[in-house]
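Here the complex is missing one protein chain, while the rest keep their positions.
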Amino acid sequence: MQNPSAVLVSRFVAEVALATVTAAIGAVVTLGALEFGTGWGDGGPQPGYFPFYIGVIVMLASGATLVEAILNREQHRATPFLRREQAMRILAFFGPMAGFVVLAAVLGLYVALIVYLTATMMVQGRYRLWRALAVSVGSAITFYLIFEVWFRVPLLKGPLEALLKIH
Amino acid sequence: MDNFGNLLDGFRIAASGYHVAIMMAGVLLGILVGVLPGLGAPNGVSLLLPLTFTMDPVAAIILLTSMYWGALFGGSTTSILFNIPGEPSSVATTFDGYPMARDGRATNALTLAFLSAGTGALFGVVVITGLSGWVTQFALKFSSPEYFAVYLLVFASFVGMGNTSPFKTVVSMTLGFAVATIGVDTISGNVRLTFGIPDLVKGISFLVAVIGLFGLGELLQTMEEGLRFEGIHARISPREVFRTALTLPRHWVTLLRSALVGCWMGITPGGPTAASFMSYGLAKRFSRRKEGFGKGEPDGVVAPETADHAAGTCAILPMLALGIPGSATAAVMMGGLMIWGLTPGPMLFIERPDFVWSTIASMYLGNVIAVVLVLATVPMFAAILRIPFSIIGPMIVVVCFVGAYTVSGARLDLWFALLFGIVGYLLKKLDYPIAPMVLAMILGDKMEDAFRQSMLMAKGSMGVFYSNPLVGTITTLALLLLLWPLVSRLLRAAQSRPAGKTG
Partner (left out) sequence: MKKATLTVALLATAVFAGSAQAAWVPDKPVEFIVTAGAGGGTDTFARTVQSIIVKYKLMDAPIVVLNKGGGSGSEGFIYGSSSPNDPYKVTFGTNNEYLLPLVAKMGFSADGLQPVAAMALDEFLLWVNDKSPHKDAKSFIAAAKKPEGLKIGGSQSKDTDQTLTSMITAATGAKFTYIPFKSGGEAAVQLAGGHIDANLNNPSENLGQWKASMVRPLCIFSTERMAPGAKVTKDMGWSDIPTCKESGIPISSYQMPRTIWLPAGAPADAAAYYAGVLARVRQTPEWKTYIERTSQTDSFMSGDGLKFYINQDKAKALEVFKAEKWTVQ
């Protein structure tokens, strides 16, 4: 295996990448604002005025951040942003989390949280299946009681609930 | 003025066994909704509304207001222990509350938060009791230019030059503003920046953003460092609580300033969230331990909590007396008032003094009960922290996403929460300040509305911000605060030029 403290991304790369992304967002905002008047009418600013200039300022400030990063490149290149071991830890946590969101969007929050909690408990906490299931199903029921029964706030439900006629 | 006599009558009604029982029930339910992000005080109160249809209005308003106090207190608990603000107004509490908890001072942070919140609330009720006549007159003077000036003041007091790059502050803030402009524009009715996505028409709720930026972003950071929440072993011992309570008087300057800020923002009404941000900003600015802020400075917990609760209580007054709800929760309660057959407005004080004054009396009692009850629940939350991280970590993730979903019941918000989680992680790692972004999201559209309404009123003349002494004073104050860091920096630079320090 490679050295766990090997630097995957340097601070310089991260700075430049993020500034580029924010500049792009600024551009999108500016373009989106063009749909409406961006001037100053006799009743004050038109609907597109603020979004337009906000977009422009985002781009300018991102540009300045980019220049700052380039000016400090020596120092930034030497500073690690992400090491291999950190990346592994982040992925181990973020991966299941993103999976949870995908699952929730398709199957609803209840199913997703049972799967997610069971899986993370078993893989990361090395719990047995029955304990993991007990905790995750238990929390699903708790959520159901608090949100749906007591406070009457419906949570996202999927096809499974429809099949079981749980409302 | 025999406010005091009226208040005594109010106490006679509010202090009955039935009403006290209702207060306790309300506070406990409130703590529950306050703790869960997404399920906030406005939700909680509107969900209890149907229950109150068959109740006497006095009992009904006591139930709803008590729930509000409970929710305000509960919101601080999760802010401090998990860095997830349970309520929008407790966002600012995370800045120093969470670092304190991480350093193993969870008990101190929670005790300080609850006690200063209680102090703020009591201060607010006293103001309401003493000044109800004058305050309503004052609130009527507020129109769009004054609102704009107040929002500007909030911004000016919060956004100073930090020790990071000023450009990064600007990027963060303007991105927040950009998010705030998404959706329907109040002034023109146009739908802006939705790029044809129907779910964006309602805008992106800053609550979803906050859950992602703070809750999930923080988790990612914690994971990366492999820390696993080791710092937080909150064992709540009564002695520790008592010892912290004794330190409270030391913060009297912050307490007083924050209570004043809170009352002002609750009445005008800028709202509790703006109040807590402004108060935090001012506390930091006037502190001798500026560097400590954001790293676990007790004043950074006292300030937002005091202002938040002072504003929350004060917001009830304009709601009753003028029909101006000073906060989202007050708006829901106002709807309740109308369903119970009461018309909020100046006449309510004359037509139903029993209702008004027992409400005010119940605010004294309710807040005291809330402080006691919320302190009693702390060991329970501390116990949660002792659960192994492989269970509690994913559980927090689930709570965050459930919270993001319940904000407005939109599937798309799950994705936004995830996105903002990544954004929060990246911004924090690259030293972009996140707070200005959140503040811009909260105030952005209100500020724009107020500005454009002012322009419509004044036919496009900027002079409107100096058109009367009130707005002129606030505007000047805001500009002074805005420029102060620049001025003081220049002064310092001039003094210490020989040292050759680069900024």
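Chains: A and B, in written order; residue numbering restarts at 1 for each.
Keep this in mind: contacts are C-beta pairs under 8 Å (C-beta built on N, C-alpha and C of every residue); 3 or more make two chains touch, one makes a residue touch a chain.
Small disclaimer: the values here were computed from a predicted structure and weren't measured.
Taking every chain of the complex into account, the omitted one touches A, B. The omitted chain makes contact with just one of the residues B:3, B:408 or B:476: B:408. The missing chain, though absent from the display, is touched by one residue of B:46, B:165 or B:273; that residue is B:46. When the missing chain is restored to the complex, the residue among B:153, B:282 or B:322 that touches it is B:322. Screening B:183, B:271, B:393 or B:444 against the full complex identifies B:183 as the residue touching the chain left out. Contact between subunit A and the absent chain runs through residues 43, 152-154, 165, 167.
Subunit B meets the missing chain through residues 42, 46, 49-50, 53-54, 140-144, 183-191, 194, 196-203, 322-325, 328, 331-335, 338-339, 341, 343-348, 408-410, 449, 453, 456-457, 459.
As a working rule, only the chains that are shown with their structure count from here on.
One inter-chain figure worth recording: subunit A and subunit B are separated by 24 Å, centre to centre, where each centre is the mean of the chain's CA atoms. Of all residues in subunit A, those touching subunit B in their complex are 11, 14-15, 18-19, 22, 25-26, 29, 32-33, 35-36, 40-48, 50-51, 54-55, 57-58, 61-62, 64-65, 68, 81, 85-86, 89-90, 92-94, 96-98, 100-101, 104-105, 109, 113, 116-117, 120-121, 124-127, 135, 139, 143, 146-147, 151-156. Of all the residues in subunit B, the ones that touch subunit A in their complex are 32-33, 36, 39, 43-44, 47, 165, 167-168, 170-171, 174-175, 177-178, 181, 185, 187-188, 190, 192-193, 195, 216, 219-220, 223-226, 388, 390-391, 393-395, 397-398, 401-402, 405-406, 409, 411, 414-415, 417-418, 421, 426-427, 429-430, 432, 448, 451-452, 454-456, 459-460.
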